[in-house]
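The complex appears here minus one protein chain, its other protein chains still in place.
So that you can tell them apart, the chains are marked A, B and C in the order they are listed, and the count of residues begins at 1 in each.
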Amino acid sequence: MKTSKEYKESLQKMKPNIYKFSELIEDVTMHPATKRTVNGHAQIFDAAQKPEYNDILTTKSSLTGKQIVRYLSIIGSPEDMIANVRMKRLMFNLTGTCTGGRCAGNNAINAMWATTYNMDNDLGTDYHKRIKKWLIDAQERDITISGALTDSKGDRSKSPIQQKDPDMSLHVVEEKEDGIIVRGAKVMICGVAAANEIFIIPGMGYKEQNKDYAVSFVIPRDIENLTIVETRRPSDTREKEEGFDIPVDVGGITQAYLLFENVFVPNKRVFMCKEFDYSLKAVMNFIAPYRAAIGGCVAGQGDVMIGAAALIARANGLSEKIFREKITQMIINNETTFGMGVAASALGMKHPSGVWIPDQLLSNINKIHVATLPYDTKRITQDIAGGIAETGCLPSCQDLNDPKYGTLLKKYLKANCSGETRAKIARLIEWLTIGAGVPGCMHGGGSPDGAKLIINAKTDINYYIEMAKRLADIKEDIRVEPKK
Amino acid sequence: MKTSKEYKESLQKMKPNIYKFSELIEDVTMHPATKRTVNGHAQIFDAAQKPEYNDILTTKSSLTGKQIVRYLSIIGSPEDMIANVRMKRLMFNLTGTCTGGRCAGNNAINAMWATTYNMDNDLGTDYHKRIKKWLIDAQERDITISGALTDSKGDRSKSPIQQKDPDMSLHVVEEKEDGIIVRGAKVMICGVAAANEIFIIPGMGYKEQNKDYAVSFVIPRDIENLTIVETRRPSDTREKEEGFDIPVDVGGITQAYLLFENVFVPNKRVFMCKEFDYSLKAVMNFIAPYRAAIGGCVAGQGDVMIGAAALIARANGLSEKIFREKITQMIINNETTFGMGVAASALGMKHPSGVWIPDQLLSNINKIHVATLPYDTKRITQDIAGGIAETGCLPSCQDLNDPKYGTLLKKYLKANCSGETRAKIARLIEWLTIGAGVPGCMHGGGSPDGAKLIINAKTDINYYIEMAKRLADIKEDIRVEPKK
Amino acid sequence: MKTSKEYKESLQKMKPNIYKFSELIEDVTMHPATKRTVNGHAQIFDAAQKPEYNDILTTKSSLTGKQIVRYLSIIGSPEDMIANVRMKRLMFNLTGTCTGGRCAGNNAINAMWATTYNMDNDLGTDYHKRIKKWLIDAQERDITISGALTDSKGDRSKSPIQQKDPDMSLHVVEEKEDGIIVRGAKVMICGVAAANEIFIIPGMGYKEQNKDYAVSFVIPRDIENLTIVETRRPSDTREKEEGFDIPVDVGGITQAYLLFENVFVPNKRVFMCKEFDYSLKAVMNFIAPYRAAIGGCVAGQGDVMIGAAALIARANGLSEKIFREKITQMIINNETTFGMGVAASALGMKHPSGVWIPDQLLSNINKIHVATLPYDTKRITQDIAGGIAETGCLPSCQDLNDPKYGTLLKKYLKANCSGETRAKIARLIEWLTIGAGVPGCMHGGGSPDGAKLIINAKTDINYYIEMAKRLADIKEDIRVEPKK
Partner (left out) sequence: MKTSKEYKESLQKMKPNIYKFSELIEDVTMHPATKRTVNGHAQIFDAAQKPEYNDILTTKSSLTGKQIVRYLSIIGSPEDMIANVRMKRLMFNLTGTCTGGRCAGNNAINAMWATTYNMDNDLGTDYHKRIKKWLIDAQERDITISGALTDSKGDRSKSPIQQKDPDMSLHVVEEKEDGIIVRGAKVMICGVAAANEIFIIPGMGYKEQNKDYAVSFVIPRDIENLTIVETRRPSDTREKEEGFDIPVDVGGITQAYLLFENVFVPNKRVFMCKEFDYSLKAVMNFIAPYRAAIGGCVAGQGDVMIGAAALIARANGLSEKIFREKITQMIINNETTFGMGVAASALGMKHPSGVWIPDQLLSNINKIHVATLPYDTKRITQDIAGGIAETGCLPSCQDLNDPKYGTLLKKYLKANCSGETRAKIARLIEWLTIGAGVPGCMHGGGSPDGAKLIINAKTDINYYIEMAKRLADIKEDIRVEPKK
């Protein structure tokens, strides 16, 4: 397994194709727009070698028997999946934010591991063999693989071929002997700057008329004809500044648009090509572990908020005990998303390919919690912190160091600690609650409304009705005609 | 294993010592105040023999290798504990309410199994041997064992010996050669009318001065000098009436006060006697599985509410699809308490005695959800149902059958089904939300405020603070002096 | 103005036509099923004469200049309407529950005062003259007038004439020279047993084909061919018992079904007859003050819950200060519904007839709060109270007085007060939260879903969109074609 130094070197060796603010990023490990997220991902390599985190971050490969990082493993059991939830929580604890350049990739690998297994069985394809070969090699190289699912989509009321522009979702434009050519965009993709490769899976289930859009493959991040544009985050230009106004150096989250201008993918890296019937399965296989594990993510960031809130209370001169009721609520919020992730992991079912698929109902219910509870936790953090950590209530680091009035600012910022320390804590809270550290827990891994659709699809209302009828001894059949 | 008929016969053979409304209940299986809860418990015996429920309700005894009902088993693994959560949900599905004459008993057995193991190891007592012998016999006889924990307590700001009346908590008044004599009351005890024996454990942790109150034992329900008084439930006098104003016959919940007037318990049935240091452990060992599994209970009743709500919507002439958002919220509520119970079960730890103890933090967080979410589910049920199922909006069954105006009432009650059927559904909803079927999910198994104390005790705030300090690179030590 | 004694005598003089449990209630002031609600309404007369309540409960008649009870007044200003909200809160404070035999009547008078004004103006009818004459007389006689709006309706997906049975909503079956004959049922009508007359208004807005259902009139409660059946409430049979298991004697709520079997109403008491275009107006004029003032009702009961919760905390030996956070939440809940009622009252508009119509948007938003916040307040009350006040945790009053074990029960119930007092407080909480004192705040005055329809109807989404477009300087026109 790689060291963090080797990991960074592997990124530096890649061809630059990432842009931000019209600038080509030559070295993602050094550029202010990407270095923090690379640092965050590098922590995975460091932590994997520490005894206290080893069990959570690494496991034995089911393919080779060698010790590998979990992010490259096939999730084979409830225990694996629970470890996965813990791993997400740990990485948020260590980086303060999302290391999204690995988890979606890991989920994509697992989703396509299962889906290709079915495809090969049903259709006589050799996709599963391809992914297996590629994965053994990937484990060997210990590479970082981000995952990309979300298409740009265009008008949400229309399917891909109904769009005026056929490129609004990524699609196969040509099948060649030795590979395929694809065009379109995957958007809002997390952590690609920290990745060596990118795993692509369909953004939704498709019917036959949209079969060109049913495509899955894995590519080097710096593949030809792929242009990557990093998006803005709140306060992202602070990243270029000196000082602590971006308070965290050991982690950072980025999201990007991937622009595919006729990218050629060789066959051995293609895992689905127009088998539309399997596109929804791939998505569902992706969703279940993703929406389970994301409960660990937001709990992990919530843990940091508890610490930051208690710390600023003390900095303000107050014991955190005064805020016990609020901190208890933060704990409840954190443990609820974590717990629901664990529960979805514990139930689930074994797919014939060997993948453990968490329970869809509980996973998707967790997605709803993930789209609500962390917002409450953020609000409580700001509540405890007092005005200083709320929006727009702290001068810039540059002003704190101003020769004319910087001393005065620090004089007035001091409380039960130095003014500078108090400002740092306040910046951490801003970063966590309304700044560059906020992850996309509302729509990341799909929207809560999508989760509700699945919850409803998993619900047989007549089962519940019969339960009630039996209890009250009701025999009459009661139907409602559907509206015409 | 017994049949439900044999179970009822075993109750009929016992000596009457249960009262309600100043009347001695001669036969608990026939008396209107107790027959429904006996019916509910009897369903356990019937369901245990059905293939579809067999796995959930029975297991192999770790003591004898024989197939036994789970309620008499030692919970030995996460799988056992998850099955326990499912069992509770199933029984609420089948009875519409609580079969509390078994679950507290089962938790008490497990709690004392672990606690006596430690006591024997530490103190050289033989309590664990006693409980083992008793339990093998109990499994053999397939008896129903309720559990009793809550003391009457008196003034909550004072410990037992600080009370003016030393009897306010159950205590040992005399130790004899062959047993002990106890006095006091256990109150609000669920399902004793349906039980053959009652398992007593301490109501809280005690220090040395209160050591007489650290006592655990198991007794036949009809033991000499024990008087049992059943409490009132909402609308309980309807139980004496004909008709469907108590709409469920196959289940019912009861709670009772147990009055111990110098009850003699032989040594072989005593599992703790003044070993105060183990009283808190016993309570904690009880709480963890109880507060995990109760998430299944309230989910199980919530399932019935979903069915009843959808059914009355149809009875009113409306598709339940109109209420999709509300029903989805009910599902989320149900699956959250169920899921958190599963999660607590999946984490946990193995006690050296062989008992699997669910995770205390998640169990206690679930207790908070159990004390809030079902209230929301009830409210939504009433919301969907329309006025008819809300409080006080439906004439009595007797009036529906009145020769003068009963036909008119039924005429005006009909909608998309007969008036009588619609009335039955409305009664079921009343029973579930504001009637005799409402279980005590707020304080049953302890209060949410008690759960919060445990949550706080399990939280090391400095762990979180250090996490935040590391991220923002803060070195300064910030302390707050405790107030004097 | 009448004394409470005169009020009760006026009820005794009426012809019995109210039934419960197949029994004709001969004297509503003495019969256990109705005497508590009569007592509650009688308190209005007593309180009106007390200086501290005089301003809230009485006002000067805009018709005669004489001092009258507010329940018989035309609401002519924001101040009147705010006093109305306060009056509802006061009466819940004094009776613990709803005195619904007056408020719906008062709202019906005001709604038809405005609606008949428009009808006479538009159509040349003399309805407004009729209602004026009747109202002067009603004020003179100081009578109690309940209001009835809700029809039995039948299948909710069908209009009255689409029902198989044309009687599913109340309708005119014959117009005679001197009056009209009506048939059908008004259901779930509050407080009729305490009323001298009943004011009928349409249950919803009707189009022409349902014009026979657009009917409004006022009748003596004991009019010929009207049969009244009182409904069940939780625990209502306790009303027949001795003791305090129904803990409140000075108030009570009842709801009834009114069965009209060809009731003849003389013209002077008819205020709408088939003028379907005015039926929706009548309903809207009713809804606005009703849904504003109901915020006072639930606040008033919430006040009692605060007191009961604090009292049982003390009875348990605990200072209510321990529960400060919870009690604060109860206060917030209460003052929010009260405040929103005040706000709807303060905004509003003056109808040309002289009636002040509260703001429809705020009134209907308050209806949503009224359908949620009190449920939270009840839950908190049970939370603070501990197990004793939760469902089914207290023996009956009869058992407390049992010669054999009653003394023991009281011994074990005592805490920081006598066992009997503690039991009384627990019964009060049961009565308030899950017993006979619970009012129908979910669907009373209409359902929250109905309120949401009005909120949406009052919302011009394009107004908000243009606001956003202006701010972000967006010129492009963005439309979505409606689905076909």
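Here is the rule we use: a residue touches a chain if its C-beta (ideal position, glycine included) is under 8 Å from a C-beta of that chain, and two chains touch if they have at least 3 such contacts.
Note that the structure is a prediction, hence the values are computed from the model and not measured.
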**Request:** Among C:123, C:349 or C:474, choose the residue that contacts the chain missing from this document, as touch is defined above.
**Result:** C:474
**Message:** Of the residues A:46, A:249 or A:390, I need the one that contacts the missing chain.
**Reply:** A:390
**Item:** Residues in subunit A touching the chain absent from view
**Value:** 19-22, 150, 152-158, 165, 167-168, 184-185, 187-188, 227, 229-238, 245, 253-255, 257, 259, 261, 316-318, 371-372, 375-376, 378-379, 382-383, 386-388, 390-396, 398-399, 402, 404-405, 408-409, 411-416, 430, 434-436, 438-440, 442-444, 447-449
**Interface residues of subunit B (partner: the chain not displayed)** = 157, 325, 480
**Residues of subunit C in contact with the chain not shown** = 78, 82, 93, 95-96, 244, 247-251, 303-304, 306-308, 310-311, 313-315, 317-320, 324, 327-328, 331-332, 335-336, 338-347, 361-362, 365-366, 368-369, 416-418, 421, 424-425, 427-428, 452, 455-456, 459, 461, 463-474, 476, 478-480, 482-483
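Definition applied: only the chains that are shown with their structure count from here on.
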**Request:** Find the most central chain, measuring centrality by the gap between its CA centroid and the centroid of all protein CA atoms shown.
**Result:** B
**Request:** List the interface residue numbers of subunit B and of subunit C, divide the shared ones by all numbers used, and answer same when the ratio is over half, different when under half.
**Result:** same
**Request:** Please report how many Å separate the Cα centroid of subunit A from that of subunit C, as a whole number.
**Result:** 52
**Chain centre separation (subunit B, subunit C; CA means) in Å** = 37
**Message:** Two-or-more-chain contact residues of subunit A, please, as numbers and ranges.
**Reply:** 480
